[in-house]
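Here you go, one structure.
Of the protein chains in this complex, one is absent; all others appear in place.
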Amino acid sequence: MNLIYNEEQRMLLDTAQEFFAERSPVSALRALRDRKDELGFEPELWQEMTELGWTAIPFPENLGGLAFGYKGMGTVFESAGRHLSASPLLSSVVLCGSILEQGGSAAQQKSWLAELIAGSKRLALAVDEGVRHNPQQIELSAVRTDTGFQLDGQKVIVVDGFQADGWIVAARTGQAADAISLFIVPAGTAGVEQSRQNLIDSRNTARLTFTHVQVAPEQLIGELDQGALILESALDRGRACIAAELQGACEELFKTTLEYLRTRVQFDVPIGSFQALQHRAAWMHVDIELARSCLMAALDAIDSGDAQTAQLVSLAKWKVGQMADKVSSEAVQMHGGIGVTDELDVGLYFKRIRVLQALLGDADYHLNRAAPLLEEA
Amino acid sequence: MNLIYNEEQRMLLDTAQEFFAERSPVSALRALRDRKDELGFEPELWQEMTELGWTAIPFPENLGGLAFGYKGMGTVFESAGRHLSASPLLSSVVLCGSILEQGGSAAQQKSWLAELIAGSKRLALAVDEGVRHNPQQIELSAVRTDTGFQLDGQKVIVVDGFQADGWIVAARTGQAADAISLFIVPAGTAGVEQSRQNLIDSRNTARLTFTHVQVAPEQLIGELDQGALILESALDRGRACIAAELQGACEELFKTTLEYLRTRVQFDVPIGSFQALQHRAAWMHVDIELARSCLMAALDAIDSGDAQTAQLVSLAKWKVGQMADKVSSEAVQMHGGIGVTDELDVGLYFKRIRVLQALLGDADYHLNRAAPLLEEA
Amino acid sequence: MSAIETFRAETRAWLEANCPESLRGAAASGELVWGGSQVEFANEDQRLWFERMRDRNWFCPAWPAAYGGGGLSAEEDAVLQQELKRLKCRPPQINLGIWMLGPVLLEFGTEEQKQRLLTPMTRGEVRWCQGFSEPNAGSDLANIRTSAVDAGDHFVVNGSKIWTSYGDKSDWMYALVRTDNSSAKKQDGISLLVLDMHAEGVEARPIDLISGKSSFCEVFFDNVKVSKDNLIGPLNGGWTLAKRLLQHERSAMSKFGEFSLPTHFDLMTILGDYLPRSEGEPDSPSDIALRARAQACALDEHAYNLTVQRMGQQARARQDVSGIAAIMKLVHSEQEKQKFEILVDAMGHRALGWDGDEFSEQELAISKAWLMSYTQTIAGGSSEVQLNVIAKRVLDLPDTPKGGAK
Partner (left out) sequence: MSAIETFRAETRAWLEANCPESLRGAAASGELVWGGSQVEFANEDQRLWFERMRDRNWFCPAWPAAYGGGGLSAEEDAVLQQELKRLKCRPPQINLGIWMLGPVLLEFGTEEQKQRLLTPMTRGEVRWCQGFSEPNAGSDLANIRTSAVDAGDHFVVNGSKIWTSYGDKSDWMYALVRTDNSSAKKQDGISLLVLDMHAEGVEARPIDLISGKSSFCEVFFDNVKVSKDNLIGPLNGGWTLAKRLLQHERSAMSKFGEFSLPTHFDLMTILGDYLPRSEGEPDSPSDIALRARAQACALDEHAYNLTVQRMGQQARARQDVSGIAAIMKLVHSEQEKQKFEILVDAMGHRALGWDGDEFSEQELAISKAWLMSYTQTIAGGSSEVQLNVIAKRVLDLPDTPKGGAK
């Protein structure tokens, strides 16, 4: 198990850090928010990221990718996390791209995957239906018709789903618990309604309603009833990238907090000299280091095809999520009055962190899912 | 709901404090331990407590009691807790006495209860069978015979059960979940074996084995199959008294710890001037105050016959137990190296506290049992 | 019937006849009436209740009649409060002036100041705000820099205040200002001043919080003239008065909390809505673990409520309650924060909404209240300050000596 970035990955990390710092600092997110941008990201930025080749990172070369793996992807996500940089990299490339890579037909890969990598089209994954993430409980139905399938049901919290060029929809196609199939539904298909769910992180999230939506057989990805495994694998890639984004956001927020502790003076001394705050900061550091190890293990497991990838990804999402809860809460508290104002960026970090913590499974969900790790020992 | 001691109760509290401080300080427990005393308490001390009337506190006057209620009892238990004073007050008077008071026949009350109050006999309650307290899972059986009943099974963690003059045994007498009956089994009855379970707190605890033990019909307490309610009510009195003992022990241990923090010098200053320790001590104070309120509510509920007595007792046992976990752990840690030596009393408090925390239901058990409190709101 | 029993009977009858039914029971935040020059009523009942209580001089029932108070004895006032509570009457108006500045004026004000400032309070004509905190004087209040410079018959005030609740809607402010820069101890150069928020050079800007719009303002003073008769207490003697004022803050906040429960969301009830139990199906382990956390949190809240009760009983029994009193704000604010964290866990994305039609009103209110709960452990004495106070004043732990810990 390799838990550090190699030299190439470190170079990519540096590039990504610089890029986001310059092209998409926190002020960019603030601007998107203040003008209530419905897309939730800057198309030009997305185009630049595409040109840098980042949308090609995880895919094999025969599909137009760079075969640079999820450690490579991790470097980009943690850098984006540091600057709260918004882009559809998670939704379109990681989640939908993985599904197309693993389950798409040659035709689907040629049309859709190539366009995703080129950035000329964007897909979003529609999976959740309930209050909390639970891909085992999909009720949106796809029923066979003479000409294909008919979709009925509802999806929520579809990341970057508003005004996407299409969606990959996870639908129930049989009675068996895992009889799930995946369909590509292009935007504009009759019967699909989209509404924007405005979350605290000011990013793009949508609710989709499917009413008698007709899809052709060639819109099915992979085999009928066999979508669950592909879906789960894509979700795991997404979860690992979310963990990376969280880790980056938390490390940056922690850095800001430490700087504040060193410089803010109260009672004639820097507040960072108060031992109670020092110890709490030290515990934050401990959690950040432990979480980092779990994150690296998850990324490495994906790249090496580890048999325990699912559990290691859940370990990472759990541990990073727990750490993020603590770091974001403490950051606000330690900043005191100014920390709860909108003027400081602390609140923007807090809000994004809390959304990421809930996306694709919260701590409770992943604690359970990671548990089988403990049986091997 | 009355959450403070009245003047009479405060006087009793003062008396009890003085008595235990003088007659049974921590050194007395240490002496019992060092000579591996099997009884686990000093019979002379017990006799003196009896003479002070404390064994009569909770019983009505017509049964030879003082009708001074469980707030009265609480004052004695918290004082005993402060000095780790050992006596069979919980086992013989509170647990067995309550059962006889509520379910005993006139004859049983006359023979046994009067002797318990006089201190001339001691009974112990045999209820637990498993690893953790669970009076809903009693398997020791009492089967009807021509001459009475036959008892078979095993009891563990019988408080003050070793060398008692007899035991009240909770036995299963039917299939229904609550078909429990209570029997008095005098010491010396054929088929009863006792062995001492040496716990970390150096007190008297026993395992009892019942093999074809014959008991006469007049040894049954109350109605056949109807013992569960009487048992539960006695257990609640016991739990409240344990909570009082815990509260007293923790308040005393906290006092000792604060004194250490004020006087122990490291790096040329008293360690109590370190803010990290100050904040942790402040949180201990918070927990002690919250726990105290729950304890007082439980004692008051018993005395006033509150409909939510069971839940309030569980709230107290839970909250006081949680507080005790924290206070005892922190006390050891804050005392540093010397805190883990046997030389200091801190370890004796720690061990007694941890046993009390587990007795008659730990935090997990009582958290669940207290939960219905929340439905009223 | 004794005099006090007669008073009770009359009071009860009067309240029953005069307090409109719609004004009994807790109110949502927006439904409270704030006295002042811009007083607004949401409905006729509010106006009636306001005017009737005003005309009975019961805005300040225990203040001397000379300043428009009700002139009640302490005993009568206690009875009135009990009867108000019994009927769950809402306060006819909310006003920081009455709760905080008023008692200090009664104690330290000149006769002229009492006449001039207290009388409009008892009529509900002036809305007051507080100007204490500054950007560099948060937990360390003595560090304030807003200056009031002696200019003969008036002071000239420059600087700014932060965290002033409803600074933009208030008529007058009581403020701490620095009147001496040369004092060795920074506490010694501070005075308490009252000033007109409508005066030239005063500007109040609402502050946006992480939870969105707020009632807090930043208030800027640009060469504001304040006549000298608005100095309360001695020059450079404001620190003592400020401490006295802050003692009243707690009781004011608790009164306020009693009637305005905008953020009271019952944890277990909401949990039940979002963590439904399916008939016949066992709960998932993660739901059970979450429920256990929620139970622990709700029981802690129960323990807190019992402690409030116990504190009251101890106080009535004339026992020392300083050790309990010192924990209340800390415990309540930290518990609230924890409660919302659990709610957010249970509600998943439903608690993460910001605005729009996609979320119910209650869901959006919970999101805001959750974010606001982060303010509660900072404002009005941060948790850290509370812990310091407990450690030093209650537990008597030593100060860090000069040249101390390395």
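Letters A, B and C mark the chains in the order given here, with residues in each chain numbered from 1 onward.
The criterion applied here is as follows: a residue touches a chain if its C-beta (ideal position, glycine included) is under 8 Å from a C-beta of that chain, and two chains touch if they have at least 3 such contacts.
This structure is a prediction, so every number in the text was calculated from the model and none was measured.
Enquirer: Have a look at B:4, B:277, B:315 or B:374 and name the one touching the chain we're not showing.
Expert: B:277
Enquirer: Looking at the full complex, which residue from B:132, B:212 or B:255 touches the chain that isn't shown here?
Expert: B:132
Enquirer: Tell me, which residues in chain C touch the chain that this view leaves out?
Expert: 282, 285-286, 288-289, 291-292, 399-400, 402-406
Enquirer: In terms of residues, what is the contact footprint of the unshown chain on chain A?
Expert: Touching the missing chain: residues 1-4, 258, 261-262, 267-270, 272-275, 277-279, 281-283, 285-286, 289-294, 296-297, 315, 318-319, 367-368, 370-371, 373-375, 377.
Enquirer: Even though one chain is hidden, which residues of chain B still touch it in the full complex?
Expert: Within chain B, the residues touching the omitted chain are 128, 130-133, 156-157, 195-202, 205, 207, 265-268, 274-277, 325, 329, 332-333, 336-343, 346-347, 350-351, 354-355, 358, 362-365, 367-368.
Going forward, only the chains that are shown with their structure count from here on.
Enquirer: Need the CA-centroid distance for the pair chain A / chain C, whole Å please.
Expert: Those two chain centres are 41 Å apart.
Enquirer: When the C-alpha atoms of chain A and chain B are each averaged to a single point, how far apart are the two points in Å?
Expert: 53
Enquirer: At which residue positions does chain C touch at least two other chains?
Expert: Where chain C meets two or more other chains at a single residue, that happens at 384, 387, 405.
Enquirer: What positions in chain B touch 2 or more of the other chains?
Expert: Within chain B, residues 274-275, 278-279 contact more than one other chain.
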